[in-house]
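For this depiction, one protein chain was excluded, whereas all remaining protein chains were kept in their positions.
Moving on to subunit A:
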Amino acid sequence: MTDTTLHSSQPRLITLGGALPWLIGSLFLLVMPQVFTSNSAITIMNQMAITIVFALSYNMLLGQGGMLSFGHAVYMGMGGFMCVHFMNYIEDYSLPIPLPVLPIFGGLFGMGVAMIIGSFSTRKAGTIFAMISLGVGELIAACSVIIVAFFGGEEGVSGDRTMGPPVFGIEFLHQIEVYYLTAFWLVLSALLMYLFSRTPVGRMANAVRDNPERAEFLGYSSRWVRFFSFVAAGFFAGIAGGLFAINYEIVTEENLNLVQSGSILLITFLGGVGFFFGPILGAIVFTLLQSVLSLQTEIWQLYLGLLFVATVMFFPGGLAGVIMMHTLPFRLGKARLLLRPYVKTLLPALIGLLGTAGGMEILYHLRHAALGENEMSLYWISFDSHSVLPIAICLLTAAGGFWLAKRNAPELADAWHEANTPNGGVA
């Protein structure tokens, strides 16, 4: 490993350890459509890929630059609108622009908007930045009903992605073709965003996040460092917007409003802002939950909300933080110790959660089902939602599960402590 070759004054650009996660990720993206072949699965995967790009770009602000934005959807939405307009220009004027390069225009447009907004919003971090982002988000959303030529009013702007010149005979009629286009841009954008974090300005973004004043005494203007991160984040958000436009062939006000901005904040936080791969996890888990849960239950947003609150309260490092917590036990070779206590605590907790969810579902059915429709089905069992027994069972299960989990929690805490103590340390 310690090869000091004579000619190279610079370390290798690519090392096996560095490239491996990217290779595995790309391979994964390649084979996924072979495993999940249905159209709806591919739609979900496309949605996931777009959300990953968007969440990674958001984390350039939140995780790496310490800028809490409530308006990041603006840059994705603007990129999306630009792309859908481009699609129409291509159709109207028969421009020789192939579809796969379209996201770059979304990116450039998002970047341009970010340059304008960032020129004043990045002057300060903290509350002032957050408030400006909120104001700008509201402003642009309001513009969308006023400037109809660009935003298309209430119904948005739609286009047709198949009207461009075919690329190697591909016309992007099929979902799978769009999937590979999206996957390509996902890998490219993620790689570029990762590399950005390794550049001088990317490193200084962390420094400015931690201590903006000290950075100024090292020759860097905190404001300009924030500005560069902001513009880069705008660029990649615009790419995500372009991918959205290609996938759905329609972009509306909903793509840039505050709801969208809020959910990317939650997704990124859920995945974990402290690690580069955190937002990727967040986007995957969120998209899966959203598409799977929303088929199963009407109150899926309630569950997502609870998940977010639990994350913020108990795991501020997000999913990535929880995973990375385990590196020490693994390095010490003591991760095995955790297995039994985990099962003994988490399994009852899961049962408790399912019981609680059951109770909420029954209550919801009770209140909202049509009159006379008493029959409901839960966990593959049909029963009368108006009788007492089902809800009693649910509540008892919940209470029992949580009680067991609480009883076994100290054991888990002890095991956790033990697993994180090197051998020979205090027992």
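We adopt the following convention: contacts are C-beta pairs under 8 Å (C-beta built on N, C-alpha and C of every residue); 3 or more make two chains touch, one makes a residue touch a chain; residues count from 1.
Throughout what follows, contacts and distances are computed from a predicted model.
Candidate names were "2-oxoisovalerate dehydrogenase subunit alpha", "SoxAX cytochrome complex subunit A", "ABC transporter domain-containing protein" or "Formylglycine-generating enzyme required for sulfatase activity", and the UniProt protein name of the unshown chain is "ABC transporter domain-containing protein". Only one of A:91, A:138 or A:216 touches the chain withheld from this view, namely A:216.
Among A:36, A:89, A:120 or A:224, only A:224 touches the chain that is left out of the view. Residue in contact with the omitted chain (choice from A:207, A:289, A:332 or A:369): A:207.
The residue touching the chain not shown here, chosen from A:198, A:367 or A:417, is A:198.
By the touch rule set out above, subunit A reaches the unshown chain at residues 9-11, 13, 195-196, 198-204, 206-207, 209-211, 213-221, 224-225, 228, 232.
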